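For this view, one protein chain was removed and the others were kept in their places.
Note that the chains take the letters A and B in the order they are written out, and that residue 1 is the start of every chain.
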Amino acid sequence: MNILLAAILKVIGVLMFVGLNAYILIWGERKVSGHIQRRIGPIRVGGPSGIMQSAADILKLMSKEDFVPSGADWWLWVLAPVVSVAPAVLVYLVLPIGRTLVLRNLNVGLVFFSSVSSFTLLGIFMAGWGSNNKYSLLGAMRAGAQLFSYEIPLILSTIGVVMLAGSLTLQRIVAAQTHYGWFIFPQIVGFIVFFVASVAELNRTPFDLAEAESELVAGYFTEYSGMRWAMFAIAEYSNLFTLSALGVTLFLGGWHGPLLPGWVWFVLKSYFLVFVGIWIRWTLPRVRIDQLMDLGWKFLFPVSVLNLLGTGLYLMVR
Amino acid sequence: MALLGRIWNTAKSMFVGHSITLREMFTTPITVFYPEEKPPMERGSRSVPVLKVNEGTGLLNCVSCGLCERSCPPSCIKIEQALDAKGDRQSWPEAFELNLSHCMVCNLCVEACPFDALEMADVVELCSYQVQDLIFDKQQLAEIWKTSRSLRVANGERL
Partner (left out) sequence: MSDSGRPVRVEAGPALAPHLPTSNDAGVVPTIGPDGERKLMTINLGPQHPSTHGVLRLIVTVDGEQIVHVVPDIGYLHRNFEKIVERWSYPGIVPFSDRNDYIAAITNEVAVALAIEKLAGIEVPPRAVHLRVLFSELQRILSHILFYGTYGLDLGAFTPFLYAFREREWGYTLMEKATGARMLYAYNRVGGLRNDVSDEWLADLAKFLDFVEHKAMPEYMGLLIDNEIFRERTIGVGKLTQEQAIAWGAAGPVLRATGIPWDLRKNAPYLCYDQFEFDVPVGTNGDVYDSTMVRMREILESVRIIRQVLKTLPNGPVLAKVRPTLSPAAGDYYSRVEGPRGEVGVFLISDGTTKPYRLKWRAPTFCHLQLTPLMAAGGKIADLIAVVGSYDVIMGECDR
């Protein structure tokens, strides 16, 4: 009984965190992009700095017509947003938020994380195929190629950390960083590969080819509106946070930090990485699909393999 | 070597671009809060030709000569000359209609008027949901003249 209750509480807690997090990130992205562009961003709706803007948006999205395009593959179309939100929620299971604060300290945490997060692709594909729209289809194809080829450097770049820490458990990896110092220093190449690959995984500028506004209108979610569209947005921002959190866990010492409690450090560092992501998004133009593939396969992949090689040699001679 | 050069170029250009955006992030935004805070109209801005009211008599300057009507390219001015009881022509317009939905704010009517009866007002908030609301009669035009800053700029004078 108690176990069941605890499980339900955890699920509710995670869902609330996911929702709140997406809420803050959407508002934050609009604010940061506004200031980068010499604007102010949302301010009218209420609360300090217009924080209620996202609430108003949610109200608006909920009151929208539930529109299904003609010729859509109904099941695929309806399930796609759910399928893309589910992995975004699931990965919170293994995030080591504090010294003792982790929902489930899986001994293959990193593997779990990367395998679950690649599920996002399924949702995107379902949306692209189910919408009966050529832009959506092209967007989904792009996303497929992109996510598939960036998954590999992403995982390879984390393996260097795993080798140093000697464990796949995220909690242990964080603990190992008390000995070695943050892994970003020995693994700077790994970190760069990880960061670039995760920006690509997240479909954000300069790698936002799957939604590419000026080319594909909105890519795979062109036909979505209302709450279905909002689910895609929630998944996107939730993924943004979790990947940043993974970066913090692997390279930036996780919850380590002086004075403040561990989870505060963890969230602060994650938000810093999120900010860097936003900053990049509002600065750079978009790459082209073949350049994206080139970068993934001809640069990041060999570099991450070389990095592994270097790490291995270091571990041998040490 | 070429690869290293490209990596260097990429890193350099990324650094330059990001430092520009980061710097702009901490400069004051240039947003104008439009309905509350109105950007000033420059002197001589044009938005709609209006009928000037004579300060002394309180009547319109217009003598209904019809020159503006003829010089308006899209023919958006319609003038009806006043007639007295005997049917003689009078020197004021019975009706003066301006169809702002056709007007291209070109100032040609103002330049054509020899009696200093037309001016260009600088009110811009004239939009409406109905096209009929954009057809102004002479009272409305005189009203806009009274409540706005209008100017007659023509014939190569210095602004």
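Everything that follows uses one rule, which is that a residue touches a chain if its C-beta (ideal position, glycine included) is under 8 Å from a C-beta of that chain, and two chains touch if they have at least 3 such contacts.
These figures come from a predicted structure and were not determined experimentally.
K.L.:
Please work out which displayed chains the absent chain touches and list them by label.
P.N.:
A, B
K.L.:
Hey, which of A:Ile124, A:Leu250, A:Ile289 or A:Val303 is the one touching the hidden chain?
P.N.:
Looking across A:Ile124, A:Leu250, A:Ile289 or A:Val303, the contact with the absent chain belongs to A:Ile289.
K.L.:
Touching the absent chain in the whole complex: find that residue among A:Pro206, A:Gly253, A:Gly277 or A:Gly296.
P.N.:
That would be A:Pro206, which touches the missing chain.
K.L.:
Mind listing the chain B residues that contact the chain we can't see here?
P.N.:
6, 9-10, 13-14, 16-17, 20-21, 24, 30, 41-46, 71-74, 104-108, 111-112, 120, 153-159
K.L.:
What does the interface between chain A and the hidden chain look like in terms of residue numbers?
P.N.:
With respect to the unshown chain, the touching residues of chain A are 33, 36-39, 134-135, 138, 141-142, 205-206, 208-209, 212-217, 282-291.
In this text, only the chains that are shown with their structure count from here on.
K.L.:
Per the centroid of Cα atoms for each chain, what is the distance between chain A and chain B, given in Å?
P.N.:
Chain centres of chain A and chain B, defined by C-alpha means, are spaced 50 Å apart.
K.L.:
Along chain B, where are the residues that touch chain A in the complex?
P.N.:
Chain B reaches chain A through residues 14, 17-18, 20-22, 24-27, 29-31.
K.L.:
Where on chain A does chain B make contact in their complex?
P.N.:
Those in contact with chain B are residues 32, 34-40, 279-280, 282-284.
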